[in-house]
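All protein chains but one are shown at their positions in the complex.
Now for subunit A:
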Amino acid sequence: MNPPGTQLCQSCGKMINSDYDKKKIKDLMRYDGSAIRSKTRSRSIFDKIWIFFTSIKVGVAIILIIAIASSIGTIFPQEYFIPVGADPLQYYTENYGTPGRLYYELGFHNLYSSWWFIILIGMLALSLIAASIDRGVPLFKSLKNQRAKKHPTFYKRQRLNLQQANTKNTERVIEGFRKKGYKVKEDQNHYLLEKGRLSRWGPYINHTGLIILLFGSMLRFFPGMYVDELIYITEGDTVQVPETDGQYYVENNEFIVDIYEEEGTVFDATVQNTNETIVSNYQTDMTFYENQNVDVVGAPPDLEVVEDYSLQVNHPYQFEQFELYQSSYDNSQMKSMTFQLEDSNGETVGDRFTVALDNLESTYEVGEGLAVEVRAYAPDFLEIDENGALISETPTPVNPAFVFEVTDDTSSELSLLQIMSSTDITQGNEYSVKFVENENHWATVLTLKKDLTLPLIATGFVIFLIGLFIGSYINHRRIWINDENGFNISAHTNKNYFGLKKEINPVLEDNGYGEIFDRDAQDFDKGVIIVEGK
């Protein structure tokens, strides 16, 4: 019995549906004429969804939409690349105007995690699975149930065929093909010779790989599977490692930048030729701690040293399933400011004093009987309040301002000092505080990574490539031979007919038969067989 939709009889290869366009013989042979599953009768809602997604047109449309969306996603930077802390909506609107706003509203700023992109990927997965099952199952069946015996019209329909009167050499021809690696199936005096059937499974193996790959990338959204975060540590600070529930801490003992110097190596010439310094090493000397007191948030951690480690680029520190990478550094934050007292004649008085902005002392003794008291400090000076207090706009020391009180043996005087200017508060000040220099913090920026999906994604990729190789470089070749009514031979391959002819013709020639007839070549030049290629 042939299921509905079958084009070629499964037992003999005779065309069942004579209405079928005879020129589409190639389509017909793709699944050996058996019915594509979606063409069978079915009516439930699941069947309708299924049939919709089995369509190659739908599949191609989904891939196209994904490709177009992905390319639109490269027009403006992804959210990952905009400055840390910036409000995305504001950033995109200010920098790219209305298109930027639209870009943000539609979720292109975070393309791979926008809801519609995830749904598209889900549709792609369904399309891959549905189309593969829909075509794979009948293909498997038809290849498994192949019979050697075919109707004479089947022979005629093949692109390569030949009929000759001499039937004496059939056995030798079969033997010739067997030597070339063909497997032979025999049914009375009908023969089926086949090799490279694996080629037909290439696309399905390929799709399996893709499905595994998509599944792996989906797992990245699941909690605990994927972490990619920045950790900012000022030199000397100890911070909690995020995503570990306060169990681990990292201390930045020292951040080091080494540069290449001339030291009698082959690199000397290059170092001489460039005006810039070339960094040879970024390194964080860190101490890794485990917290023994993780019960209560904010409670002072009870830290136990796990180990000291020198973190360099590409030499991550590993713990549990996490890795810490040296990622970047920052020295834009002000650490301390150094000042010098001057008298009214502009002569320096006393020693310099350094104010550490994170840890201010109330009074600095500068010698010669003088003391400087910090009466007020604003890290990011905005204005002076009604009651005389300094108002800071942010807690970050980007525009520090101080009220200093300078005291000598007899008197004291006040002055307001900002980076750019200094104002006397008391009248007729004798001393002025001059800004000398400032020192910035060195902070290291580390990347915390964890990716449990990587093995799955790698497996998917390898399977994908194996499938691609099998589908592209192996040819499925089949030859049918019988000597029922003269010597009959016909051949089919899923690609590279030229190669197939080159394989068949020497065997035929050795046994006294002519070259095999190529219907496609015939079409070009009546009656004359032309050699393809070259």
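Here is the rule we use: a residue touches a chain if its C-beta (ideal position, glycine included) is under 8 Å from a C-beta of that chain, and two chains touch if they have at least 3 such contacts; residues count from 1.
Here is the rule we go by: contacts and distances are computed from a predicted model.
Trainee: Tell me the UniProt protein name of the chain this structure doesn't show, selecting from "Thiol-disulfide isomerase or thioredoxin", "TerD family protein", "Glutamate/aspartate import permease protein GltK" or "ABC-type quaternary amine transporter".
Mentor: Spelling it out: the chain absent from the display is recorded in UniProt as "Thiol-disulfide isomerase or thioredoxin".
Trainee: Which one, A:Ser70, A:Gln90, A:Thr363 or A:Thr394, makes contact with the chain that was left out?
Mentor: The missing chain is touched by A:Thr394.
Trainee: Which candidate, A:Pro152, A:Gly196 or A:Gly246, sits in contact with the chain we can't see?
Mentor: A:Gly246
Trainee: With the full complex in mind, choose from A:Cys9, A:Ile133 or A:Ile256 the residue touching the hidden chain.
Mentor: A:Ile133
Trainee: At which residues does subunit A meet the chain that is not included here?
Mentor: Those residues of subunit A that touch the unshown chain are 37, 44, 46-47, 49-50, 113, 115, 118-119, 121-122, 125-126, 129-130, 133, 137, 218, 221-223, 239-240, 246, 296-300, 358-360, 362, 374, 376-377, 379-380, 385, 387-395.
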